[in-house]
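Below is one structure; the comments refer to it alone.
The complex appears here minus one protein chain, its other protein chains still in place.
Should a chain be cited, it is by its letter among A and B, assigned in written order, with residues numbered from 1 in that chain.
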Amino acid sequence: MLALKNIRKSFNGTDVLKGISLKVNEGDVVTLIGPSGTGKTTLLRCVNFLEKPDEGEVQFSNFQLNYSHAKKKEILRLRRKSAMVFQQYHLFKNKTAIENVMEAQIVVQKKTKKEAYENSLELLNKVGLVEKKDYYPSQLSGGQQQRISIARALAIKPEILLFDEPTSALDPELVGEVLNVIDQIARTGATILLVTHEMSFAQSISTKVVFMDHGEIVEEGPPSQIFNHSNRLRTKEFLKHFTNNYQKTTSL
Amino acid sequence: MDIAYFFKILPHFISALPITLIVIFFSQLFGLLLSIAVTYIQIKSIKVLTPLAHLYISFVRSTPILLQLLLIYYGLPVLLSLFGININFWSKTAFSIVTLVLHNGGFLSEVLRPAYLAVEQGQHEAADSLGFTSFQKLRRIIIPQLLPIALPGLGNGLIYLIHDTSILFVIGVVDVMGVASNLVSSSYGTDQIEVYLAVAFVYWAVTYLSDKGVKRLEKITERYHLENGLKS
Partner (left out) sequence: MFEFNIFAQDFLNISTVIPSTLALALLILLISIALGGVLAFIEQKRVFVLWKVSQLFRSFLRGTPLLVQLYLAFYCLPVVLQKAALLAYLPFNQNDFNPVYTVIVAYSVHFAVFQSEIIRGSFLSVGYGQIEAAQASGFSFFQTMRRIIIPQAIIEALPNFFNSYLSVIKSLSLAFLVGVVDILAKAKLESALNFRYLESYAAAATAYWLLCSIMTYILGIYEKLIRKRA
């Protein structure tokens, strides 16, 4: 359903992405793992054109875009196919929680305020924060803000959800509540592309894991293959840094 | 000091106030528009326009307002006549407004630019990722966050503008200072203190009121609850 073809990007003479091709089918939960600075986040941000690759194509089921010749209208169309959850949440600071969730529905999808309000109420309920609906981001904890930003992403019913290290900026005790929400969403059959360092989480919710290093895909496959039966040295080297805690823990 | 004289001449100044207020109003309005355009040009880095904008701001901030007034008054007609445009019939008030717009605009753009840049990149990215157009993003997300930061500076700009009108009488504008100048030259060297004290009070009042107005605006934009700092 989403296909990235031959994505290349370099920053200041260094090749960050060396011709990556990736496919995400409907209902897939694809997780990108790998050492920091190897292009995982950059690749993710190419999907919604927050980064512009030097070369490559992106294809959705009924839409195609070539990065070297992208026009404004096409970029807008591309962005409206996905929604992103950021490491730093980036909730709109001048809007309340519920307004944050409503905003894109009103502005981009041209829904009425009433419709958007009811829909947003439901979504806030799903992430467990309906009682905070009139709070401003500055009055909420990191975990709460992140859950609201997930609601905001869900609100536009995107074809794919993009998660950019959603828990990396959170205090440890707040990580669980956010992972729970993402887990629930995955179970509903949503299409997800996720970048994370939470290995046990990656193993438990992914349908496919992609290990990237130095701007290339080293290995991709089901979680069991990557985490337990990999025969690539680089993969095993990387995973060695994480404690052998690959069982599904009950805290999730 | 002659208190009676002071109160006698005060009405003269109040009647000259409208001109000052008109000049202030239009200068601020067009100055603001100009500064928005200049800020836009600087942020977007446009080929020929951005260096020009930098040059303009540098000039307008490096030279005194009085000099700029004289340059515009004597120079603009000459410059435009090279293009066949004749503006010699323009009123002195018009030249005053042009000068103040350019001067004020330069100052304001140096207030707007940092305010715009202070809104963190993440807010832009969040809006972009949801598919907002530039205009929608600007109107609903960026500008509301930029205003509380810019307002104090804009308020100062207004006060400077009000005070800058005190030099317009040099080219003969009959505003508050113009009236003062006339009174002083016609009173054979007495009562100057009363005259300028009256002028001072008029300016003090106008400044005080506009400051209150800006503070009121600041209170209104406070409701965006950005207390925890914009770069949190």
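Here is the rule we use: a residue touches a chain if its C-beta (ideal position, glycine included) is under 8 Å from a C-beta of that chain, and two chains touch if they have at least 3 such contacts.
Nothing here was measured: the structure is a model prediction, and the numbers come from that model.
**Student:** Of the chains you can see, which ones touch the chain that is left out?
**Tutor:** B
**Student:** Any idea which of B:Ile97, B:Val199 or B:Val214 touches the chain not displayed?
**Tutor:** B:Val199
**Student:** Hey, which of B:Lys8, B:His163 or B:Lys219 is the one touching the hidden chain?
**Tutor:** Here the residue in touch with the unshown chain is B:His163.
**Student:** Write down which of B:Thr63, B:Gln121, B:Ser134 or B:Ser185 is the residue touching the left-out chain.
**Tutor:** B:Thr63
**Student:** So which bits of chain B touch the chain we can't see?
**Tutor:** On the side of chain B, residues 58-59, 61-68, 70-71, 74-75, 78, 82, 159, 162-167, 170, 177, 192-193, 196-197, 199-200, 203-204, 207-208 touch the unshown chain.
The rule is short, and it goes like this: only the chains that are shown with their structure count from here on.
**Student:** Which whole number of Å gives the spacing of the CA centres of chain A and chain B?
**Tutor:** The answer is 46 Å.
**Student:** Along chain B, where are the residues that touch chain A in the complex?
**Tutor:** 122-123, 125-133, 136, 140-141, 144-145, 224-228, 230, 232
**Student:** Contact residues on chain A for chain B in the complex?
**Tutor:** For chain A paired with chain B, touching residues are 48-50, 76, 79-80, 82-84, 86, 88, 90-95, 103-104, 107-108, 136, 138-139, 149, 152, 156, 162.
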